[in-house]
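One protein chain is absent from this view; the other protein chains keep their places.
The letters A and B name the chains in turn, as written, and every chain counts its residues from 1.
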Amino acid sequence: MKRIAGAAVMLSAGILAMALVVSMFELPPPAVRLPQMVQEKLPQSGVEHPVTAVLLNFRGYDTLLEVAVLLLALLGMLAGERPRPAAPDRAPTDPVLPGLTRFLVPLMGLTAVYLLWAGAHRPGGAFQAAAVLAAAAVLLHLTDLLPAWTSLRLRLRTGLAGGLLVFITVAAWLLGEGRLLQYPVAHAGSLILFIEVALTISLGLILAGLFLFLPDDDERRR
Amino acid sequence: MTTGMIFAGSGAILFAMGVAGVLLPTHLLRKILAFNIMGSGAFLVLVGLGQRSGEPDPVPQAMVLTGIVVAVAATALALALARRLQRLTGRMELPPEAERD
Partner (left out) sequence: MGILFDLLLAFALLWSAWRAIALTDPASAVVQFIVFGLLMALAWARLRAPDIALAEAAIGAGLTGALLLDGLGTLRTGQRQRDEQHGSRP
């Protein structure tokens, strides 16, 4: 019985794949030429890199909601769980690893700042910078240089929610001026940079939190 | 055959493989892996189809960028739920229909 069900699922998945591929080749050409539209409006966006312009200006709503989703996921993770009581006692690791980490982490911080700055005119931006920061935090944690987060102190809470709050504040302020998230052309560049800095810190903390808040299972400490 | 279409096609196959992978195994960690592969397939379709004409389209690229970050958050949440299930039932599998309330 189980084998028949398995074969049926495999067969349906195969048909699904075929149908998707075939329909993809029969799609009519797009009616709207999005790359040209982005290129035309790029001078008004405040940045020179199209992907950053789409992320933080043309489709700022998506990014705003995405940050909210990330915060919700972290809260959801914490809701059912007690955070790790204490860092588990591990055997001291090889001295090379902490040494290398001490050397690498400042470089990763530098990379994050560079990526954030580069986002305005070339590939890079808040998301990549935040990912690098989070990776640095995970690396520090794995080499026992950074203890797991056990409680939500005020400073940490501010950091986690700060990006979303800054974004919402800017959106609300712009709503008073005219439309939600429609930046005035003259200040668009600095507004985007301001939001991006806040987002980098918050997203980095949230992504690191997904790992550093991992609940400790009782048996792991034994 | 352009680069975009090759990867869009692979994305569609990855998506279908992910669907089978979510349905078939009982082990939750393997289901989470397959779910991630489904997501990656969808991302490839979005970006691949976006550049059928040959020029890269920044709009789907920006959406996929946010999508990847959301996917890792969803994975972390799913793993936390699986961990909780394991603590409560001692298993890393969904309980069979009969045992559900």
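Just so it is clear, a contact is a pair of C-beta atoms (placed from the backbone, for glycine too) under 8 Å apart; a residue touches a chain by one contact, two chains touch by 3 or more.
Here the structure is a predicted model, which is why all the values come from computation and not from measurement.
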Q. Which shown chains does the hidden chain touch?
A. A, B
Q: With the full complex in mind, choose from A:Leu20, A:Leu71, A:Ala131 or A:Leu146 the residue touching the hidden chain.
A: A:Ala131
Q | Listed residues A:Pro43, A:Gly99, A:Pro123 or A:Pro147, member touching the removed chain | A | A:Pro123
Q: Kindly state which of the options A:Leu115, A:Ile192 or A:Leu205 is in contact with the chain not pictured.
A: A:Leu115
**Q.** Contacts of subunit B with the absent chain, listed as residue ranges
**A.** 1, 3-4, 6-7, 9-10, 13-14, 17-18, 20-21, 25, 27, 29-30, 32-34, 36-37, 40, 43-44, 47-48, 51, 56, 61-62, 64-65, 68-69, 71-72, 75-76, 79, 82-83, 86-87, 90-92
Q | subunit A residues that touch the omitted chain in the full complex | A | 51, 115, 123-125, 127-128, 131-132, 134-135, 138, 142, 207, 210-211, 214, 217, 219-220
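FYI, only the chains that are shown with their structure count from here on.
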Q. What whole-number Å value describes the gap between the mean CA coordinates of subunit A and subunit B?
A. 17
Q | Of all residues in subunit B, those that touch subunit A in their complex | A | 5, 8-9, 12-13, 15-17, 19-20, 23-24, 45, 49-50, 52-53, 55-59, 61-63, 65-66, 69-70, 72-74, 76-77, 80-81, 83-84, 87
**Q.** Residues on subunit A engaged by subunit B in the complex (per definition of touch)
**A.** 6, 9-10, 12-14, 16-17, 20-21, 24-25, 27, 29-30, 34-35, 38, 50-51, 53-55, 58-59, 62-63, 66, 69-70, 73-74, 76-77, 80-81, 127, 130-131, 203, 206-207, 210-211, 214-215, 217
